[in-house]
Every structure is written in structure tokens, then in C-alpha cells.
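Note that this complex is displayed minus one protein chain, with the remaining chains in position.
To keep things simple, chains are lettered A, B and C as they appear, and every chain counts its residues starting from 1.
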Amino acid sequence: MTIGQKTWVIPEGMIPGQSLNDDPAFLSHETACILNANDSDAQLAIMLYFADREPVGPYAVTVPARRTLHLRFNDLADPAPVPRDTDYASVIRSDLPVVVQHTRLDSRHPNVALLSTMAFPAEGT
Amino acid sequence: MTIGQKTWVIPEGMIPGQSLNDDPAFLSHETACILNANDSDAQLAIMLYFADREPVGPYAVTVPARRTLHLRFNDLADPAPVPRDTDYASVIRSDLPVVVQHTRLDSRHPNVALLSTMAFPAEGT
Amino acid sequence: MTIGQKTWVIPEGMIPGQSLNDDPAFLSHETACILNANDSDAQLAIMLYFADREPVGPYAVTVPARRTLHLRFNDLADPAPVPRDTDYASVIRSDLPVVVQHTRLDSRHPNVALLSTMAFPAEGT
Partner (left out) sequence: MTIGQKTWVIPEGMIPGQSLNDDPAFLSHETACILNANDSDAQLAIMLYFADREPVGPYAVTVPARRTLHLRFNDLADPAPVPRDTDYASVIRSDLPVVVQHTRLDSRHPNVALLSTMAFPAEGT
């Protein structure tokens, strides 16, 4: 089964520098939830765009066949970690069709707020 | 009236294992809100994808003609319940066109957070 | 300027029966935010679908030329008010192209939670 698109865009990005506590579940984070429903591994390359500097990347990510990866931007490290409290945007390219959804958990203030939206499928435009 | 698509994808899925209290209204849950505007019942098959194991399903679901079903993933049981605090993704296939929206209510922390997005209509891609 | 589509679907609908207080700004509500960028008034017909009864409607709504209407489902009255704490879905048809976004403010628990997503543009599918 092959479903999805090869290029996805998430214009909103900002990892809050503060969190409720140290529990990983409640750490403020930005996530790209990726589904690879193919029978082969998908190789992804992520570029990050900023407000006031050149783009950084590509970040290489593999999503195995028939698996989902809920990728925390917090965990990206190579070629550089994602700065906190900084606006960014991301473009995700895959060699196989995938589907990408964007979620943020913000626990700066002593509560938890969530946002989510499907990423924008840019292929063919 | 026939509106919608036959294949929908929700890459984000995670049912929090904790809740505010036992009130079903405030139980942490993941929902696929499905509209079947057709004059015939729609037969759906849901596959769940995980980070580290093979897909599970299909889960068989019927949405009657001219009805909406706000399906809680919490309630899926056959072939297996959905594990809590575990990342997953879902692919929903229907024999008739339907429309699917994804919502999570997260009441782990002593407040309530909501997220929602239209699922991704994968048909024809 | 003509932008948008003539048919929009919002599968998720549920007006919480409780609210934080009586302040209209914090009353739990479901909203369809509609933009009519045309130079003529748009006539809309809204049908509501439920889990266990026949659809109700059409509700007739006018969005004036070059105006936005943030329509609270709470305020729909003819042919019948929208029941609270009840799952529903909506199909919005317009004689002119419009754009529709769905938002809920949930203030049942003593905090405020928000969700929003673009409605699904069903025209041509």
C-alpha cells in the first residue's frame, strides 16, 4: 500500500524553552508524526528555516517500513540542535510517499496546551 | 448525496494512560469523527501502525447511512485493544466516501487540552 | 474576487453543556468561521447529522458580501436548537464559494481549551 506525498511543509515551529517539569511526557515539544505505510523503509531529509539566518540541514531520518515515527524536533542533533524559543519552519522530503502531522505540546505555563494540524502536502504544486 | 473520500490517514495517535477523573466526558481519549452522508451504511476497516511492531487490524466499523460516528480509539477491542501511552498512526478505509476529523482530549495534567485536525484524504495519490 | 468552495464538511461537533461562567466570551461553543470574499451575499444551508437520529435542517444562513461570519452553532434555532453534550457533524453548502474553519472553545473544566481546523472542502469529490 502506498499512500501519501513526498514533500510536506510545517510553517509553524517553536520549541518552548520551559516546561512544567522534567517528565518527558510533559516536556514542551514539537513533533512531526510520520506514517510510512510502504513495504520499504523511507529516507527523509528535513530542512529547517529561520527568521534571521540561513536554513540548516538536511537532517537525515529513516522511517522503517510499515511503521510510524513521532519525531520530536527536540531530539534533532545533526548537523545542529534546534534552538529553543526560536521561530522556525520545516520542509520534510521523503523518497517514498508518507503522511505528516504536526503537534506541539506547550507546558511553559503551569498547564498543558496542545495544537495539531496536518502538514501541507506540497508535492505537485 | 455523496461527499468525501474512501481513504483517510491520521499519523498522530497516542491515548494518554492517565485522566483527570473517571468521568467519561473527561477521560483522555483519541477520536476519529466520521461522517457518512450517504444513503447506505459505510463499512470501514482501520489499520493501526506502531513505532516498533507490525501493524494491527483491520478493525471493522460500520457507520450507518446519514449518521456520524465519533469513534473513540479507546473503545477498539477486536483484534486487540489499543495500548495506552504508545505512539501509533491509523489508516481508515471505507467502501463509501466519508469525511474524517481527528480529535484528542488530553486530561493527564489537572486540566484539559484539546487538539483537532482534518485527517489526510489519501485517495487518488 | 472569488475564492473558496461551495461545500464544506465538519465531522466533529459537540457543544459542551457546561461552561466556566456566564460570560459569553467563555461560554463553551462550536463555531464555523465563514469568509465570503465575493461582492454578493452568500446563501448557506447547513445540515446537521447525528449518531442516532435522522439529519436536521437545513438551517438558512446569509453571509453578506465582503464579510466574515463566525457562526456559533449554539445560536442555531430554526428548525431546531442544537442539543448540548451530543455528537453531531455538519455539512455547509453555499451558493457562492466561501471558506470555512471550525473552532471549539471548551470551558467545562475550570480552564479553557481550544481546537481548530479548516473544514473539509468536499466540492468536486
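Going forward, contacts are C-beta pairs under 8 Å (C-beta built on N, C-alpha and C of every residue); 3 or more make two chains touch, one makes a residue touch a chain.
Note that the coordinates shown come from a computational prediction; the quantities given were computed from them, not determined experimentally.
The chain that is not drawn here is touched, among residues A:Ala42, A:Leu96 or A:Ala113, by A:Ala113.
Residue in contact with the omitted chain (choice from A:Asp22, A:Asp52 or A:Asp78): A:Asp52. The chain not displayed touches chain A at residues 7, 9-14, 49-52, 54-55, 85, 87-89, 91, 102, 104, 106, 108-109, 111, 113-120, 122, 125.
The missing chain lies against chain C, touching residues 1, 3-5, 20, 25-26, 31, 33-35, 37, 66-70, 97, 99-101, 103, 105, 107, 111-118, 121.
Simple rule for what comes next: only the chains that are shown with their structure count from here on.
Taking only C-alpha atoms, you rotate chain B by 90 degrees to land it on chain C; that is to the nearest 5. With centres computed from Cα atoms alone, the innermost chain of the structure is B. Between the CA-based centres of chain B and chain C the separation comes to 21 Å, rounded to the whole angstrom. Between chain A and chain C the centroid-to-centroid distance comes to 30 Å (mean Cα coordinates, whole Å).
Counting partner chains per residue, chain B has residues 111, 113-118 touching two or more of them.
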